[in-house]
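The complex appears here minus one protein chain, its other protein chains still in place.
== subunit A ==
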Amino acid sequence: SGLSQQVIIMATRIKYICRHQDEAYKLGLSLSFRQEIMKWNGWGYSDSRFLFNKKGQAEFTGKRYRLSGLILPSLKDWFEGTFGANLQHKSPATVSQVAVAPPNLNEPFIEDLKAAGVAASHDPEDRVFRAHGHCLHEIFALREGRIGRVPDMVVWPSCHSDVEKIVELACKHNVCLIPYGGGTSVSSALECPHEETRSIVSLDTSQMNRILWIDEKNLTAHVEAGIIGQDLERQLNEHGYCTGHEPDSMEFSSLGGWVATRASGMKKNIYGNIEDLVVHIKMVTPRGVIEKSCLGPRMSTGPDIHHFILGSEGTLGVVTEVTMKIRPIPEYQKYGSVVFPNFQQGVACLREVARQRCAPASIRLMDNEQFQFGHALKPQVSSIFTSFLDGLKKFYITKFKGFDPHHLCVATLLFEGDRGKVLQHEKQVYDIAAKFGGLAAGEDNGQRGYMLTFVIAYLRDLGMDYYVIGESFETSVPWDRVLDLCRNVKERIVRECKERGVQFPPLSTCRVTQTYDAGACVYFYFAFNYRGLSDPVHVYEQVEHAAREEILANGGSLSHHHGVGKLRKEWMKESVSGVGLGMLKSVKEYVDPQNIFGNRNLL
């Protein structure tokens, strides 16, 4: 009954109706369904969150995750010890909704849209939901009931031709379009430019979520770009296939979003990053549709036009359909982990693995702080036997092998393929690890490591309830600079926090999260206790800015997969040279002279 009630509430929201009255209800249900089960001012599903219960123990609510419903006994001590936080000092969200200004509607546009039969809304909740991504400053503001410019309305095309109509009308009536996929951006890409005076329309692709065909001969699938990662994977699995593209945000991010930001997946070592996975892209631009004429696997036809689309961050058009490579579901999957005496040894091992090109589906190296962080998420053990075993393991590693618990670090591994090969591969990797002083540390540690990446954003919400704010950011860097970059960036964060009056040393931790032939992707977590600061978000932004400067000074890239958005725009010229930026600008100038796609990302 709760569900039907929701349907009714939602149905009342639909302001502009499609072709047929009955379809409107159906559409209404799917339209806002995700929005209803997700938090409006935090990460993920409303039913899933961390909290400290009455006994002061941390638990994770809901039923969706492996951790759901479990008690995490060590999280409290880790949390208080790491941040100097205190469960008595709470900073809960202060509002249950935000007030927004009335929409600036372009009536002729709406009239034509109605005639074309495209679903739309200017309900404040719909608009607010699509006015932000998940940068710290965006979520922090929402919790305090503050929000800047929001889209004036939302439209839900249901197919490629709907998008064509919308773009055509947008050009005709000069409204600003901002494509919206899963809303997981962490680059301020979804923020509405405050200087925009035209009506801003959020183009939500969520209704374009079908797999249109699967071609088993060529192992490709043709998919609408609004599909969410987990749905794509689940539906392909039903046919015995997968894409293997698993970015950490895959529960919520969309295929179109991956293309628009040059996404990278955890298992790229087997399946490749998004640019390796796409065979064909269809994008609607103000100039018309851009696509290639065939599905050939590689072409020499001048610069690859896909590369104008990949990473265009919604500045050129809307990706509507993508033909992607698919693979049979692997027969066997195995997690693993290796403990190293220190980070240097770990990096040396990863480098060797990359040199021998034998990286498993995923291999990540967490530094000591992150290892301890992961440990804090260990659920209550049910049997004395397991806790005894854990104790024994710890004794073996720290006492018998002499690893310093404050220096050791752990690599988490994921192998995939047919069973025999996986086992062989596993041995090869563990042999290499042994040369660098690595000790196999079990599947459990490995699996928990990967879990951290799925729950980290939920943990941020917990932190924000107790004066702790944080964020993650990433880069890619040549192998020889990995260690120096990690050390310098972490230290810079600590130092900047101190200089800006942060009372307690911050959490400043990193992991080498992807390996390549010529370098690695490094991922940083950074969080601090903001008690006593008058403008914590500003401090946070200054520190993040400094950290990015440090990354660039140490030979790291502006971004490995998060993208540029508006957050990192200032460094684009430095990153790609003036000529490079000019090339991109001239493409924009040709494709979208009216700046219909006016989110002002990237350029």
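The rule is simple: a contact is a pair of C-beta atoms (placed from the backbone, for glycine too) under 8 Å apart; a residue touches a chain by one contact, two chains touch by 3 or more; residues count from 1.
What we mean here is this: contacts and distances are computed from a predicted model.
Per UniProt, the protein behind the absent chain is "Glyceronephosphate O-acyltransferase"; the candidates were "SEH1 protein", "Glyceronephosphate O-acyltransferase", "Armadillo-type protein" or "Phosphatidylinositol glycan anchor biosynthesis class T". Within the full complex, the residue among A:L87, A:L212 or A:A553 touching the omitted chain is A:A553. Considering A:E491, A:E570 or A:E589, the position touching the chain not shown turns out to be A:E491 (whole complex). Although one chain is not displayed, subunit A still touches it through residues 480-481, 484-485, 487-488, 491-492, 552-555, 574.
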